[in-house]
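A short worksheet on the structure shown next.
Here the complex is missing one protein chain, while the rest keep their positions.
Order of writing sets the labels: A, B and C. Residues in every chain begin at 1.
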């Protein structure tokens, strides 16, 4: 080995500090947990047009998606669903961002964005097909502007980036929105998506719901610094927003959308929120969650603050509250009914849509299996629901 | 779809600027292209102990590795090597960092770090085995503290991270150093390595030689911001250093090593340099490189400035220069001889070392192939060099 | 001897490995406080510390790449991939690094990694949670690939895998995690030796992992029908113990191979080809495969139509026996 001029030979040990970095703006909040508006000259203009009635409509969505979420959990407990990933606590992050999009925008999400899907107009039973196990996707992405959710963590962020570049090439000002979690930020794909998006100035939003947990892992395992600090290093502006504040989420999303539509490229939004339920209905958070932490977050509930505010400004009367509750119940009823009505697929559907064009291998296996089913007397199942 | 509260409905369009970020420190430079020392109170202490003789020893290495690089290119042109990836222009980045390491530190590099390997004490012919095609690795990593270079871009950064965590677990203060290029920073693996390294406070250095090119792609395609700006977002301090300034590289590396040995975790160093040659001997840079850019960089040559400085301070006499040149020629001669002397592997070596423990499949194929070789009269090849 | 479930048998094997060798470390997502989503590592972090049982950031390539570095430094890392369908982000690290480093370095660097992968279907899960990707790895030189079907094998083989100086993919048949059986911690056998589970003389069924139980049932059902089926549990998928299969087929002359993985290019093809080569003059019929269809793993309400079951195995037995079967009279279009 060459003679080492190693650091050991030095006497002075002037280890310097981590290079100084500007602190990122504080968490953006426009409506505090008590339901009071927080003044903010920079971001208020983004929601200045939201009337009391519109806020009430957002509130209704918050109530409805929470109701649906609770209903789905119940359906799972009753054996009607195989699994459900609750979004309890993340209603404002999802509704606030999704209600801000245009129909021609396109969402690429993970599995937990059921409130986003609801806001995109996905039919109620379609929200449940995957979780009941009758299909691997619930809806036609092109009908609602939302891709089939990705279960492989982070993969969808690249798809959003590609779609956004496609929008650029097509000369339209639609925007792609990638939803993902705090855990997802550790996957190579999410980082590659940021690199490509910056390079191509892709009109897209990286919408990270930092709900503090990736199953049992606290966000501190994935990130030593606030997640929003990563994007600027890639050349992507970012913002940390109170994810339990529907107005703040809306304002940040609108800012990002405008930037994207104006040709200024991607924005990264970290919506800081909390997963109030288990990871999924299969999870046992008692093994890892400190109940005190959960309680702290319960005090920052995304619905309560909107309710308080709407009462304060006189929009939410008891009457309206009742009618919203009734509407939520009614929707939940249809949701439940839609769930139990979901038909099982027919056996030979196992061979459908593997390829878009005819395929000799599949054709042969399909016929063989049909013959097999006939031989064991299951032929009658074909052509009719089982 | 739910009624959209889209951004179109807003009249005011207060798109704000990208969040302000502190500018990173300027490129660290301690010896300018004219060979003058640049005062720097923060970093000078890291090289205050480097005597004129030591600097001359560094200079000798710079001269030797350039000489070896030129020789290897010639060997390739003459058909003695299948390929060679020149490091021309990157001598200071490699020698300055490698000479700063201790024997018990461990390097994980890419294919272009032949000067690093030389400084780690790799035997001359061992530098060439891979490029002549006689083996897929040149040396035993444990003998020189340097892993077999990774050709898959970026993969080695994760290995360095794992090795560094291993050092922590073993309670030793050795440091792992990952060398990689500007292009590599786009790979998911490199980003994951930063995330893990930050999370585990791995005692390691991310040493990025930004030579401005990834084959034909300019660094601007990979990065919209200086590469060193990424690391802080992951919680890793970083520095941009003039990669053609051997002293600056040394200072930055020592700072990072001290930090790592003191338990303060990883550091990211971006050594800004230039690939003065083709990507490899198979490349045709005339298709994509602007000769003017290359000329500009030629003026910042990493050897010239050390030579000027050493002459200025009276250490480099004509006599010493001649003896260094003679030594470089002598080493190059041994290098060439070592190359042509490299023996071809014996046929059945194709089956060696697939597994560390006996394997019935390999044993069988090996015997069968031995029988086959015997049947076509090649048995005599076995047991002797071909 | 204690009675354990297959999952607990793996857990106790990991525990033994951690106590026997302090170079063993475990890496994975949610393996610490949670004990893994299947609770295989339950209690291990508590008992061996977070320095040896390490929760990993959510990145599979990162996990395997980190293990490579640890192996370079002399550790024996055991990595958990949470589900079969999440191993692909780590594919490059596994096939281009883990599998090749010993060869690349001409033996200088050992890669004694174990990569645990809960695999297979039949648990009513959503997409990516029911796959059988073993053939990608059996086709990769430099790796060893094993699986297990009993608590005893699970316990012994996980310890063998960890002790092995080569990288081992350890596939765990997740739908059999709750299978119970006696476990003798001192038991030993070669990790790459197949096991004749049921002896028989008319037909050989070769299978592994989750379908061993199904094959045993098939043998029982066939016995009622007067047919004697030999069931072989491969245990090791790479290398294959072809000698054991060959010996059986020399007797029976008839071979059925079953796996959950898709048929086309699956391990069944390798077994059929190798055995046809070795037993050409002993075969009474072409080897038959019973495997997943060549479609992506379907939604769970369709999985019974994807997964080989007892009836499909018996139908294949009828086929190699030349008896009436589903395809009698069937012709390809």
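Convention: a residue touches a chain if its C-beta (ideal position, glycine included) is under 8 Å from a C-beta of that chain, and two chains touch if they have at least 3 such contacts.
Computed from a prediction, not measured in an experiment: that's the story for all the values here.
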Looking beyond the chains shown, say which of A:136, A:211 or A:253 touches the absent one. A:136
Among A:27, A:152 or A:304, residue touching the chain not depicted: A:152
Check the options C:11, C:36, C:122 or C:142 and report the residue that touches the missing chain. C:142
Given the contact definition stated above, which residue among B:186, B:238, B:253 or B:267 touches the chain not shown here? B:186
Among C:104, C:159 or C:235, choose the residue that contacts the chain missing from this document, as touch is defined above. C:104
Thinking of the whole complex, not just what is shown, which of A:55, A:167 or A:289 touches the missing chain? A:167
Note that chain C touches the absent chain at residues 61, 85, 88-89, 91-92, 95-96, 99-100, 103-104, 127-128, 135-136, 138-142, 238, 261-262, 264-270, 272-274, 276-277, 280, 283, 285-289, 293-296
On chain A, the omitted chain is touched by residues 106, 108, 135-137, 140-142, 147-148, 150, 152, 155, 157-167, 169-170, 176, 188-189, 192-193, 195-196, 199, 352-357, 359-362
Omitted-chain footprint on chain B covers residues 82-83, 111, 129-136, 151-153, 183-184, 186-189, 214-217, 221-222, 282, 284, 287-288, 344-345, 347-351, 354, 361-365, 367-369, 371-372, 374-376
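Here is the rule we go by: only the chains that are shown with their structure count from here on.
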Roughly how far is chain A from chain B, going centre to centre by Cα mean, in whole Å? 40
Roughly how many whole angstrom separate the Cα centroids of chain A and chain C? 35
By the touch definition above, chain A meets two or more other chains at residues 186-189, 221-222
So chain C residues touching two or more other chains come to 56-57, 59, 61-62, 89
